[in-house]
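Structure, as structure tokens:
Of the protein chains in this complex, one is absent; all others appear in place.
As written, the chains take the letters A, B and C, and residue 1 is the first residue of each chain.
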Amino acid sequence: MTDKAVEDWWTTSIIRMEPGVIEFRGHPIQELIGAVSFPQMIWLMLRSDQPSEGQAKLLEAALVASVDHGPQAPSIATARMAITCGVGLNNAMGSAVNVLGDVHGGAGEQLVELFERIDAAGGVPAVPEVLAAFRAEQGKFVPGYGHRFHKDGDPRAPRLLALVDDLVVQGEISGRFAAIARAIEAELARGRSRGVPMNIDGATAVIFAELGFPAPLARGIFCLSRSVGILAHAWEQKQQGGRNKGPMPPSYLWTYRDD
Amino acid sequence: MTDKAVEDWWTTSIIRMEPGVIEFRGHPIQELIGAVSFPQMIWLMLRSDQPSEGQAKLLEAALVASVDHGPQAPSIATARMAITCGVGLNNAMGSAVNVLGDVHGGAGEQLVELFERIDAAGGVPAVPEVLAAFRAEQGKFVPGYGHRFHKDGDPRAPRLLALVDDLVVQGEISGRFAAIARAIEAELARGRSRGVPMNIDGATAVIFAELGFPAPLARGIFCLSRSVGILAHAWEQKQQGGRNKGPMPPSYLWTYRDD
Amino acid sequence: MTDKAVEDWWTTSIIRMEPGVIEFRGHPIQELIGAVSFPQMIWLMLRSDQPSEGQAKLLEAALVASVDHGPQAPSIATARMAITCGVGLNNAMGSAVNVLGDVHGGAGEQLVELFERIDAAGGVPAVPEVLAAFRAEQGKFVPGYGHRFHKDGDPRAPRLLALVDDLVVQGEISGRFAAIARAIEAELARGRSRGVPMNIDGATAVIFAELGFPAPLARGIFCLSRSVGILAHAWEQKQQGGRNKGPMPPSYLWTYRDD
Partner (left out) sequence: MTDKAVEDWWTTSIIRMEPGVIEFRGHPIQELIGAVSFPQMIWLMLRSDQPSEGQAKLLEAALVASVDHGPQAPSIATARMAITCGVGLNNAMGSAVNVLGDVHGGAGEQLVELFERIDAAGGVPAVPEVLAAFRAEQGKFVPGYGHRFHKDGDPRAPRLLALVDDLVVQGEISGRFAAIARAIEAELARGRSRGVPMNIDGATAVIFAELGFPAPLARGIFCLSRSVGILAHAWEQKQQGGRNKGPMPPSYLWTYRDD
């Protein structure tokens, strides 16, 4: 006989198993395979409700949009270097996903929190005041706006927002977080010759907020998406070869500064 | 001016960028968002070709099928414990994906290699001989067959194989790896009262081989799929709370063996 | 020719290299090998100054004291499970060190910060006020005091504090953080039938503060120490064998709660 306290220690509402039986939130796995899309499965695993077709498509767009930003991103460089050190693809992914921290992977989460705060304060009319308070607390930089590389605009953001707008028209999401996001953008541009346009993190934060995901899952879902780019680059590097790839060609040596 | 040797050090065929431009294997990101499914995007990132609709759906089924096998899986337990230690979702994912090694995440890769070896030796007729050689080298256990928990059959495998068969009928995949896989199953059952049925790793290995993915990507794609369960469990644990969750309830202490 | 901007991107004051030359903070490696202890080398790497013999011994005591707290600690369980998944010792260590987060590995860092705050406010006389403010902000629990398992006292703390006291007598450290730590202990015991004695994190925080390490290095050095236990348990598990070790014996299954 087993001790129920031990089994309870690992209680979950996600998955039920018996020999020959695997159910996710009440759905037998064999009824899900071939019937739900991967984004729908992601939704089912993370929440107890289920998305409409349109909502699942919007989540899918966010997943597609964030897969990669190239080898200058530290997560991607990490994955590529890792694979040349003789570890497996799973390890390259482990080291790389791990660095999607507050700075590299947290902007969406921080912005969903800000959206929620503004929403709780009354929505669009509250933007100037809440935004000013946010910047007084946390500094001038607002997560999800501006891009150090795509200075005139991140090509992913307008496309994602267009999809959001479509779904608002179809009545499947409220649109109030998109409105807040645009009001923030307008507020950031006020009195400046050049705006600070929404970037990928801003646009996906709108999507996550519209779909009702809690803020921390903005980061979590981003990690799922970026894992694709991490894997792709690790695999490409594996095929390129190399041993103990450093950040610079071997002819380079770092500068030593005698403090 | 920049040194081209440094730029070449990070050469990639996956992504091209300029300010305002992000292209994946020649496709501008804004043309992919909303147009391709997440599995299609995964395929595009990992390979230079593109799947048919049916092939993408089959990949999607494999992605859906492998998301989770519950808290007794070490990867899931790791993620749940990690989150109670005060690290982020990305870190819980990092520690957990990392352990999808040869034993926990490598069966599909090993089986695709065996499939390829049998295929190169002539396919189904070569199964008895190549399988015997494989088992002589690597031990009796054949990856992708049998399950220590689902002893009478893994409910995911038949459903996945049915989808494979559908696509063979549609002429989109050859079916020769499915045939090899079934021949292995028959060979393993020969002279036994009870067979060793294909499990999830076996069925997804068939899919990856039929779709032309090289063996190491069987593991890589499995990591993408299992990351979903890892994230879901980390997030559920976060909501359940707990601090420094150990593997057993706190009333338990390990056995000390005085060697 | 190389671009100096690239070399400067990786500027460090820790290590200088030329072919045949490796120097750490100005010391050729061959003059350090066999001449400095491992704790002295750790000190040299983390700081630009060098410890006295007694200071190095005190750091060594902290390193020795924190190596392990058994398989109920999530980091240790993670390492043991990881190794059964078919990854290397380095990967088991990676997954495990990674979870030494704010809750599992951060108490020392948090307490050094509190010590510094009390010290800046005038030291021991400021304890009641600063401690009250700290608890008002952060909750009743004070990091470094009390232990959920060693309820009547952590056996490591008194021994470490005795070594601190010895070094104060020898005039090599000031003793003011030890005094603050004891004043906190007294304050926590005030009006209670049973005190909340300093634990290992409390005692090592005293050591790190007395030795002048900034707060974040309390966590960093703890990670170095606990890595030893992580490696030892991973290695022992490797010798014990097992495949995909879950948190409970295989006869156990988690409780499914239908939400």
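For the reader, a short list of remarks on this structure follows.
Going forward, contacts are C-beta pairs under 8 Å (C-beta built on N, C-alpha and C of every residue); 3 or more make two chains touch, one makes a residue touch a chain.
Given the structure is predicted, the values throughout are model-derived calculations rather than measurements.
Note on the undisplayed chain: of the listed residues A:L44, A:A77, A:V112 or A:L160, the one touching it is A:A77.
Within the set A:V21, A:A35, A:V103 or A:A186, the residue that contacts the chain not displayed is A:V103. Contact with the omitted chain, checked across C:C85, C:L111 or C:L160, is made by C:L160. In the complete assembly, the contact with the undisplayed chain comes from B:N91, out of B:Q55, B:T78 or B:N91.
In the full complex, the hidden chain is touched by chain C at residues 5-6, 8-15, 17, 19-22, 24, 28-30, 32-34, 36-39, 41-42, 45-46, 57, 60-61, 63-65, 67-72, 77, 80, 88-91, 93-102, 105-106, 149-156, 158-160, 162-163, 216-217, 219-221, 223-224, 227-229, 231-236, 238, 240, 248-249, 251-252. For chain A, the list of residues touching the undisplayed chain reads 2-3, 6, 70-75, 77-78, 81-82, 84-87, 91, 94-96, 98-106, 148-149, 243-248, 250, 252-254.
Chain B residues in contact with the hidden partner, per the touch definition given at the top, are 2, 4, 6-13, 15-17, 26, 48, 87-88, 90-91, 94-95, 98, 247-248, 251-259.
Everything that follows uses one rule, which is that only the chains that are shown with their structure count from here on.
In this structure chain A contacts its sequence twin chain C using mostly the same residue numbers, the overlap exceeding half.
These two copies of the sequence, chain A and chain B, are related by a rotation of 180 degrees on CA atoms, to the nearest 5. When every chain is reduced to the mean of its CA atoms, the largest separation from chain B belongs to C. Work out the mean CA point of chain A and of chain B, and you get 22 Å between them.
We define each chain's centre as the mean of its Cα atoms; on that basis chain A and chain C are separated by 32 Å. In chain C, 2, 6, 87, 91, 94-95, 98, 247-248, 252-254 are the positions where the chain touches two or more neighbouring chains simultaneously.
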